[in-house]
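If you scroll down you'll find the structure; I have some questions about it.
In this view, the complex is presented without one of its protein chains, the others remaining in place.
Read from first to last, the chains carry the letters A and B; within each, the first residue is number 1.
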Amino acid sequence: MNRNFSPSRQIFCLAALMAVVMGLVFVATSVGLSGFGLKTVISALWNWLTQAANESDLTRMIVFELRLPRVLLALVAGAGLALAGTGVQGVLMNPLVSPSVLGVSAGAAFGAALALVLGVDLLGAGRYLVVANAFVAASGAMLLAYALARLRRSSRETIILAGIAVGYIFSGLVSLLQYIARDEDLRSVVFWLMGSLWDARMETVILLTPIVLAGLAILLFLAWDLNALGAGEEMAHSLGVRTGRTRLLALLTATFLTASVVAFTGSINFVGLMAPHMARSLVGSDHRFVVPASALVGAGLLLAADTVARSLVWPVEMPVGVMTSLLGGPFFIYLLLWRKKDWLS
Amino acid sequence: MNLTAKDLDFAYNSRPVLERISLMLNPGRLTVLIGPNGSGKSTLLRCLDGVLKPRQGCLFLEDQELSRLTARELARRIGYVPQNASPLTSTTVSEIVLLGRRPHLRFRISDQDRDKVAESLDALGLTGYSGRFFDELSGGEKQKVILARALAQETKILLLDEPTSNLDLRHQLEVLDLLTSLKKTRRLSLAVSLHDLNLAARYADDLVLLHQGRIAVAGPPEQVLTPDSLARVYGVRALVKPSDKGRLHIDVQATLQPEPEVEG
Partner (left out) sequence: MGSMNIIRRALLGAAAVLIFLAGAPAWGGSTTEPRVMPDPSGNFKMIDYFGRERLIKRPIRRAIVLGGAAMETVWALGAGDLVVARSQWTNWPPAMAQRPCIGSSSRPNLELIWKLQPDIILADGYFFGPLQLIESLGVPVVSVNGYFQAKVKGMVRALGQLFERTDRAEELLDAIDRLSDLLADRVGGLNDLDRPKVFMGYGQQFYITSNAKRGRRLISLGGGINIADALPFPWQRVSAEWLVAQAPDYLVIQADAGRIGYRVPDRDFMVAHQREVMSRPGLRSLSCTAKGRVLLIDNRITYGLRNLIGALHLAKAFHPDLMADIDPLETHRKLMDRFFGMEMDGCYFFP
């Protein structure tokens, strides 16, 4: 297998990915309540663009209030999770990590469970109680792991181990909350832990989009630093990379991306882990291409998983987090058994 | 461009590793650092590169203080090849060499960057290798790729930490010959740490013998490599005889008792 560093191949890959994601968008928008397929959606969109308001209320409601927000949220959330994964894998030079391994998911779960079981409001957020709690606790978990690692020396192994330790502590706390929870609250926590895009709202999409775009911009800004880190920390340093600053920036970016997304969706694992791998196998190891490719793969992956999740047992919503786990587990085993050569860690 | 170190002190936490090191790297000259394990060779190279911050003393690039330069400016002036510089990711030869351009570019790769990469590959006879995966190469080829990356960085000062370890005899000579020719053609200031005293004697313009974090002797090979200094630093009885072409040959005969204290 030969790869050339002329960017035409990578640009072609990005374009192809974009096309695949667009195709998935078309499929996803046409799946759902029967009678509201692609044609209805497109004509509704067209009428909206041309201000021709001759839509029935039901069509308008289903297209603009339910389906489009859902599809868009899947794209944005998937891209955000994938970017976060790319960031931590790149900066910790370890293909087996993702924000969830570093305690972010457990932290988010703890925050959410605190709200769902005890009604504890960490930010005074009222209606966005669960969201705000999850965000605060998720960020807190990863920052705690980072601070712990800094206490000794912030080698990449220490950060990972500290993240795992913090993750276990928060998982323990979540279990404790589940244990003392009443039936109905327990059910809420369990549903939250399984992750879902059922609460897709345009407001959420509008809130998350700039966060994800900022994350994309920061990681692109760090692309060469991440490339250099791929050659080893010392090497990166002598290439003028301020490794400490790069690491902190990438970890913070990943934290806020993941925390923002899972705060709204609940735990969705594996997208952050899988997407960077798929992206690398498509465009190579240059992060200038891996970063956008990973975002596209993540967006497509989550959209596909969510579309399956919401149409598998119509009208019951299966949790998309379960879908990604069911896809992710086997993928990970494949990675462990057959693709080990790619990464020497 | 020359690099001067004045009275460097370095310590890991409270354990001193380097004490009062002063030396100067000059254009067109190859300085070889020798000394037993733990004598501070790698640490000194990392201090010279700015990876490690000395506790005391200062470093000058020409007459500019090193600590005043940004990381990027530094990387355009001083190149460094660590020991075992194996990349963690699966990458191609050209991608690795391209990393050397990182201090020179912002985001896009310019034609000039491409040319420099091709030039560096060419200088090391690696032109046909550009699309190959790094981890499929032999040890000697890998070392050359790492060197090509350092060349693409276009620094006037190049520091190499044991570039010949893990190489067979032929590749050791090849790499050192290459460095010798580079120092002449590009007027590089080179510092290399080596274990093999005969190789050191053969290639060094200047030798620095380190012992327990201090410079035991420094100067031209014939001044540094004496039976007396080898006995003191390495704890071995050795004969040093000039061979033909004026090179030194070191013939180690036995270890001396007791073995000198070796630092971690």
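Basically, a contact is a pair of C-beta atoms (placed from the backbone, for glycine too) under 8 Å apart; a residue touches a chain by one contact, two chains touch by 3 or more.
Just so we're clear, the structure is a prediction, and the values are computed from it rather than from any experiment.
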Touched by the hidden chain, restricted to displayed chains: A
Residue, one of A:44, A:97 or A:218, that touches the chain absent here: A:97
Omitted-chain contact residue, chosen from A:76, A:141 or A:160: A:160
Options A:22, A:38, A:118 or A:176, residue touching the unrepresented chain: A:118
From A:48, A:191 or A:221, residue that would touch the chain that is not displayed: A:191
Contact set of chain A toward the excluded chain (per top definition): 32-33, 36, 57-58, 60-62, 65-67, 69, 96-98, 100-101, 116-119, 127, 130, 160, 164, 167, 179-180, 182, 184-185, 187-188, 190-192, 194, 196, 198-202, 269-270, 273, 310, 313-319, 321-322, 325-326, 328-329, 332-333, 336
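By our rule, only the chains that are shown with their structure count from here on.
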Chain A and chain B, separation of their C-alpha mean positions in angstrom: 43
Residues of chain B touching chain A in the complex: 46, 49, 51, 70-76, 78-80, 82, 85-92, 94-96, 98-100, 102-103, 105, 107, 109, 117, 130-133, 135, 149, 153
Residues on chain A engaged by chain B in the complex (per definition of touch): 1-5, 7, 93, 220, 223-224, 227-228, 230-232, 234-235, 237-242, 280, 284-286, 288, 341-345
